[in-house]
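Some notes on the structure that comes next.
Complex shown without one protein chain; remaining protein chains in place.
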């Protein structure tokens, strides 16, 4: 009964295969099947064997991959869910540190946690699986449609802005009339997370720009226009930004790019680091960089993962944006694949913002 | 009447001279004379012409230097002060940004502020001067003695820990029993500020270490021992630290040292940058460093200057430590100079922690 | 040129008249005319002469009433606004205390501020007036339609939840999985503000109930149902609530009702006081009430008015709810009056949630 087709890898060695698996003893009071699952840089990193921290569940010599997903409830013995409900399964599962104990494994103090599809726990790219209700977040607004699959990446964005709110409370970050009007945000990168970050920065009230070192597709420019965000191709505008930046969010993980914009941060400026790229080229950090951080009271904050509350808020933002900008926003999903296709794990489709596998 | 002897420089060109000056039109309802003034790296930087942001007051072709001071009230038309009172004059004066408007010029949003003895305002190394009462903080506990001159450096330490408290609130930073027991702090450097930082880290409950790349004097080791702090000479203990660090405070401004300990930060770790050294050698920042900051939810915060509230709390800490460890703590002042001596501005005395000029 | 028709009262004596006024010397770079203006308990209190703190602007022997409004820009010399823009004028104007200086006159420390239509400043119920751009908040989403007139009451709700967030941070208020699932909120009252409070409580994730001592109209029940809120008629359900409450928000100002629900607050419970009714009957506060507040770490917070940031967020919530529940939510405006009609100021229409004057 628990035999089904799944995308499997071997962690941390890598590889990808769509084949039958037989996972026994999996617990949970809700039976699920995937509707859409998203593919991100982490998935490709595991498949490429480039994520040394990834590992198989104990007693298994493989790992079912997949952590971005929207699923449908097939059966439920939980009073909270009924067949047909659409849900998002939570990726990271708590250990025993104080942060984990209060439902914040995203802030785990000791690294003793698991992540479905990444570290020691089978992921969601399989025809069926079991989950406990407390690991599921229900989609209340079904009009959200396929955008629901963006909940997992969006929850990271919501958590990062929580971090922004906390660290920016060290001084008055806003203007003298209680708002962020006149404050500038730059989001570095033009992938799925970058767009979601820029939408939220705009929502917060920032004068928001998204940037890359190359042009972007017409569809992407339309999204920027619809959301009121500027795009800068820095290969053509090397002097950008003309004025100091108040908030920089990096999704590239590239030290050179990060340092370039760190040097442009204003007094009380905040740099949120989200992107990772272990193989990016080194860059020279100077004494003047340190001076700049000190003299301007600058804060740099890494932010990873998110908690249940952020999944809920992520769905809320997606629902809102879908209602306001749905026609344009659907362009964020750039290609759909069928179960069994594996090329998308090794080759990034041209113009990709988000590639998904459509299971039904 | 306002003619007096003063230590003057020309900013940002540098130089140091003790000579008569005639400063007219200076306002204030309290007349002061210095008791002790301290010399720090900023003073030496100005004198060396290495601080390009320093500048003379308008209408003057010189700058009276000096921002660390303990003064005596000579005359007062303010009801808050009487002749004989010991006071600390505040260094930074507010502009018109929201932070300045609420008494937090240390968090100035636009750089439009002045600092006595550094940027556009005459400092405190002169036989007499005028101040307004709102720029003065009274020493309530006169038993503090010469340690009062440490109020200005100590206020920076208090503000930096306020920053620590704010940024660490992004998760549960402490242990599961509401305290910091078991959490480790490293203070990089063994100058005056470094010792003050380590004393406060210990007070907060951190298992605290202070480090440098060379041995330190016996007097300094005695202070460590008295305050319950460890000292590590990293030239002899290259594997330090054996375990991840929860808080690192840098007073060196050296990118290489900073990066070395950033790489040792624990989950939810905090790095406070305080020291500046524009001429320190560059270091390679890698993609893995960015990964580390992201995956562990690490925060890096620059912290400069402090506000009136921090001067008051600084005096409180100094008074407390003086009462508990006064005999040892007085070793923090390593040499006394007479007014007129200028060598201390260009040459750091051997074994210096804090050099002061004794005016009376 | 500044002669126009207006609703005028005499503060604090009261009365209401629609007549020509000639207000000269009013400054501002934007000319406005009202589209819709709302009537609330404060307006009726002024008209009834029951608000002793109300007063006329200096040099006037009358006060133009009206603080809830949605206006259209007629002319603008501000680059931020163009003719045809819809805007909400801000009610309270800052004085010189620290809170006012940073754009938070809602938190004024000394009472030295003005409120349009209430205290010393002409209000918005007139055919035309001038304003400065910094006192105006633009409606970005014009599809909001007539609901825009709810921005002023809604901004109070947003600020009160900011207060909730601050005071609830004294402990972990939520559950052990980072959310408010399972936490209960009660909003006392069924007026316009009460509904807005209950919508936001639901949005935050509370299991939300709204209550009154009498039944409510069918339209109101439909709104409850659409938003997922329960209604309790306490005259028929005297045992309500069966379980302790985590958050109580009062819009009644009635001491007896407030105390009744204060006694039902859970550990770490929060009571937000918003409604005022100086003439409500007294109630006996007992030693056991004090015990209950102490032993359960309960917090009670009064909350009045709001700042520019809350107007912006209010518009954002109204826009979102309009898109999700617009057909039902429009029932919140229960009657429209023409300029010149004055009965609505002295007599509350049956089944009123919000009565408005439609100027165009």
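Letters A, B and C mark the chains in the order given here, with residues in each chain numbered from 1 onward.
Going forward, contacts are C-beta pairs under 8 Å (C-beta built on N, C-alpha and C of every residue); 3 or more make two chains touch, one makes a residue touch a chain.
Everything numeric in this text was worked out from a predicted model, so none of it was measured.
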*Sort through C:58, C:79, C:288 or C:360 and give me the one touching the missing partner chain.*
C:288
*Any idea which of A:74, A:101, A:232 or A:324 touches the chain not displayed?*
A:101
*If the hidden chain were put back, which of C:7, C:261 or C:274 would touch it?*
C:274
*Which of C:84, C:176, C:215 or C:349 sits in contact with the chain that's absent?*
C:176
*Go through chain B and note every residue touching the omitted chain.*
101-104, 134, 141, 172, 174-179, 203, 205, 307-309, 312, 316, 319-320, 323-324
_Where the unshown chain meets chain C, residue by residue_ = 53, 97-99, 101-102, 104, 106-111, 162-163, 166-167, 169-172, 174-176, 250, 253-255, 258-259, 266-268, 273-304
*Residues on chain A that touch the omitted chain in the whole complex?*
98, 101-103
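Operating definition for what follows: only the chains that are shown with their structure count from here on.
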*asked:* Tell me the chain pair with the top count of C-beta pairs in contact.
replied: A-B
*Of all other chains, the one whose Cα centre sits farthest from chain A*: B
_Cα-centroid distance, chain A relative to chain C, in whole angstrom_ = 37
_Rounded Å distance between chain A and chain B, as computed from the means of their C-alpha atoms_ = 41
*Between chain B and chain C, what is the separation of their C-alpha centroids in Å?*
48
*Set of chain B residues in contact with two or more other chains*: 98, 101-102
